[in-house]
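In this view, the complex is presented without one of its protein chains, the others remaining in place.
Showing chain A:
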Amino acid sequence: MEIIHVDDVQQMIDKLKNQDVYVHLEMTTGAYAAHYDSSKHPAANFITNAVIRYAHGSISGNGPYRVGLKMEKGWIYAEGLTHYEQNDKERLIMAGHDTQGKLVVALQLSREPF
């Protein structure tokens, strides 16, 4: 993955708007958070291959970045995004990695299921 280029991501967000797309949205502290540090509260969630449609979306911030997608009746939001897959021209694959390189957050959009 590469460090996010805002213009590339914005282009892909625009390319995938106003159509049914599959979303993967995820956030995690890792399953071992409390094992290594009992003060940590392990939490995670993911939703894979839900079908959504947004009419408007954008990327914001100076890095790590935020993305908001406005749907007819709600929003999709992710904060902390750092990397994307530059070579993938059909899908938008984004993730946020912490200083150790571990994934903390992910947002992916595709016309085909993941």
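To be clear about the criterion, a contact is a pair of C-beta atoms (placed from the backbone, for glycine too) under 8 Å apart; a residue touches a chain by one contact, two chains touch by 3 or more; residues count from 1.
The rule is short, and it goes like this: contacts and distances are computed from a predicted model.
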Quiz prompt | Per UniProt record, name of the chain withheld from view ["Bacillithiol biosynthesis deacetylase BshB2", "GerAB/ArcD/ProY family transporter", "Sarcosine oxidase subunit delta" or "Glutamate synthase"] | solution = "Bacillithiol biosynthesis deacetylase BshB2"
Practice problem: Go through chain A and note every residue touching the omitted chain. | Solution: 1, 24, 26, 28, 30-32, 35, 38, 44, 46, 83, 85, 91, 93, 95, 97, 100-104, 106, 108, 114
